[in-house]
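Of the protein chains in this complex, all but one are displayed in their positions.
On to chain A.
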Amino acid sequence: MWTTKTFLTKTKRGNILKIVREHYLRDDLLCGSAACNTCPHKDDELVLETSPKSPCALFDFPHYLVLDTNVVLHQIDVLEEDALTNVIILQTVLEEVKHQNTAVFQRLLDIISNKKRKFYSFVNEHHKDTYIERSPGEKQNDRNDRSIRKATSWYEYHLSINSLDGKFPKIILVTDDENNRKLAQEDGIICCSIKDYIENVSGFVGLVDKLSKNVMPETCSKDALYPAHLTPSQIHEGIRCGQLYQGTYHASRENFLEGNASVNGFEKSILLQGHIGINRAIDGDIVAIEIFPKEEWRKPSNIVLEDKTEDPENILEEETVLLDAAKPVDNDDEITPTGKVVGIIRRKWRQYCGILMPSKFHGATRHLFTPAEKRIPRVRIETRQSEILASQRILVALDSWPRNSRYPLGHLVRALGPIGDKDAENEVILLEHDVPHARFSEAVLNCLPPNDWTIPEEERQKRVDLRDVCVCSVDPPGCTDIDDALHARRLGSSDGLATYEVGVHIADVTYFVKPDTALDKEAASRSTTVYLVDRRIDMVPELLSSNLCSLRGGEERLAFSCVWEMDENANVLSTKFHKSIIKSKAAMTYEEAQIAIDDSSRKDEIAKSLRVLNKLAKKLKKKRLDSGALLLASPEIRFQVDSETHDPIEVQAKKIVDTNSMVEEFMLLANTSVAQKILEEFPQCAMLRRHPAPPPANFDTFLKAARQQGFEIDVSTNKSFSKSLNEAVIPERPFFNTLLRIMATRCMQQAAYFVSGSLAADHYYHYGLACPIYTHFTSPIRRYADVVVHRLLAASVAGAGPHAALLDARRQTALADTLNYRHRHAQLAGRASVALNTHILFKNRVEIESAVVLAVKRNALQVLIPKYGLEGPLYLPSEKFTYNEEEHVQKCGDVVLKTFDELTVRLSLDSSNLQHRKLVFELVEPHVPGFSYVPDAGNMEVDDVAETAAPSSEKTHKKREIPAAAAAPKPSKKRKSRRK
């Protein structure tokens, strides 16, 4: 016997289909009761007892219970107790529960499968006597209720005529729906509410406590959670009349319910809060914003909030935490223009790396995906291979974010590899930062010269021969892509001052990378070499970067030279640029060079030349600082890496010696000289680099924190800033000044490449270096900007016409944008790699280290461990600490924590969740009773680790040092690493 079920469904494309399914009705479904003598049960199928003892005082006769859907959904805690047995779960109920709450469904299945509980699931929807069809005008819920009643009466009747001896259990329908009870009573069904039933059950202590009192609101509908976005024409119109503003949305890393958007014409960026305020914008999107009237402006909530909810389906959780925290106080200078997103102008979605959080419900296909990037919300994806993917890093693409979905919808792109695997993690870093890291294509490799390339005769004729000059290079240890070398020699004297010839020789990459070849295009798209802790992603193929272009000691190489005549006070008398051939006398490390300078017994040419350079560099530096250049700092570390596993073993801070600064000074000088030259020659299309002065608002928090430590920092100009930074020294806290500089660095704007024609001349200024014009010339092997500058310079000195594309201002501007983007991401990738290796380092250890407070948040401190350059939140429980909003301090009894304070913290890696390993910071000193970590146990652990670590480090004799990529946006920094 069969019938059909007809329903309508909507396809993904929006079409509406009529679906007709056959629905089979059977007459051989068993009732499951031992009291029945007609159903052909086998022994193990008899679930319900013949004459169950009534546990409830209300009913003194044997009975079975039939539960309705809401009872199961709300009172699953009660059902899990052993009190209720002999219960019939109808298929109607089972399906409704499955549909509404998979977690409860799972629990219900567990109960049913427990034989002792005597729960019988009856397939009433397929039984010919209990199936009912929905009648016109009837709601689905009403139909289900009717179906439950129908099945209940059927059971009653079935048992009454088929009982063995005329005694049969009655059926009681348990439902909280009054209307349903009324209708059931009309049908002659005994019914009862769960509350009445459970309250009269004796012998189970605490059962009543498990009753859920608050009946959940009607299950969430598919209604829209978010307001609709405006149409493009509405947005356009709104922006034109000035009601709406266009901006780029930046999500907060710390609080998933907060973000801001930078909008032209507002000094502060616009604050966007809450689900509605953000309205499905994702970090990077270009959005249309409506700004609230001034009375509704708020200030950033200043709390650390993570999206922790466990798959809430499609409900927006309470936002009161956030909103309470951000109640505005009058006349607060932190009040920020606040608004809400009303439309998306352009989505800037890419593919995101992260991990899968498999659904609790076994076999489900809908799962949540947590991106590695904290600013991206979780994504709902559908996959059938969640079990395999749970242990993998995966790549997910976003598809859409409809109004009725709590999370954006996406799909799996591919799995990257097991979580924790180094290659997979590196892949994540590269993908997350959009670093092109595929192998060089065949077309690119075809542009390379042969391996045994030597300088051809015609080049020798064209170039200045400097092979006899004592040129040498100074670089970090292990550096293979040497792109600069120096020389200095005494010329004579003028006006009573000794004069010197100083040359900076830069690898002539443009000789090999001709414009518009595949190689050139690839290099332009990569824009920069990216340094990870254990890997280098080259901008140009290795043959060039490590061999033909690299100015190795003792080999003839093509170079682009910048040669100055200088007096002994480091005043430049004349400058000339020319292509040359050099033969470096020595490729030294900073330390070797330092030793050569310091060792007075060395009288050779190299040492002499280095001493001259060093002397001049110091004078250059002094001049530069006098004119207002800032000395900024950033925590820099390098890892010692185990030669076999490539795991980091130890970190150490980078050593800075005089020679570092010596090379740096001459590179700065070369860059500045070249910048002047190319701007002079190509005023419209010179590729320059600028560093805008930070807006004063950036400094607010920084100044407040410095004031708490007793220092007034003057940030009006870079000169006064530099001066007050120099004076802010606490003798007993040597790190304090560095910390101040680290904090100052964070207030800075990003330096950026630009094309001279695109900005007015007064915007060319480089704030950090205090120089009116600047460019990048000295590292063409690893930066594409330098390649462009080389071409421009070559065109201006050799007289050879420049390549047409160089003069196309628009194309150059687009190129500058790409360079800035890649440069920024390369920096971030480098930092991420350091963070990754730090995690690996802490896999097996716990340490107690001194730390400093970088910022005070409402519920946490942002702390920095100088030794590791590690940063993270130290959560403070609100019941112990009170937060003072005005002062930005956290108080607990006598202990006051404020920015720049030094603490001792305990560091450990929380591996309790393997997918989500994170470093945990615990407060040790100052001691707060009941909160601080008790240190003696910790010390023991540290000792243990030290002992066990010692022999292993001896075993691995050969350790390679690989410097970490540094973090500051300081343009002159040299970062190189050895290839694995």
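A few points about this structure:
Keep this in mind: contacts are C-beta pairs under 8 Å (C-beta built on N, C-alpha and C of every residue); 3 or more make two chains touch, one makes a residue touch a chain; residues count from 1.
The rule is simple: contacts and distances are computed from a predicted model.
The complex includes a chain that is not drawn, and of the options "Ribosomal RNA-processing protein 42", "Aminoacyl tRNA synthase complex-interacting multifunctional protein 2", "Signal recognition particle receptor subunit beta" or "Eukaryotic translation initiation factor 3 subunit I" the UniProt name matching it is "Ribosomal RNA-processing protein 42".
Considering the full assembly, A:Leu230 is the residue among A:Leu65, A:Leu90, A:Leu230 or A:Ile335 that touches the omitted chain.
Residue in contact with the omitted chain (choice from A:His126, A:Arg403 or A:Lys704): A:Arg403. One chain is missing from the display, and on chain A it is touched by residues 4, 6-10, 14-16, 18, 20, 134-140, 222, 224, 228-234, 343-344, 402-403.
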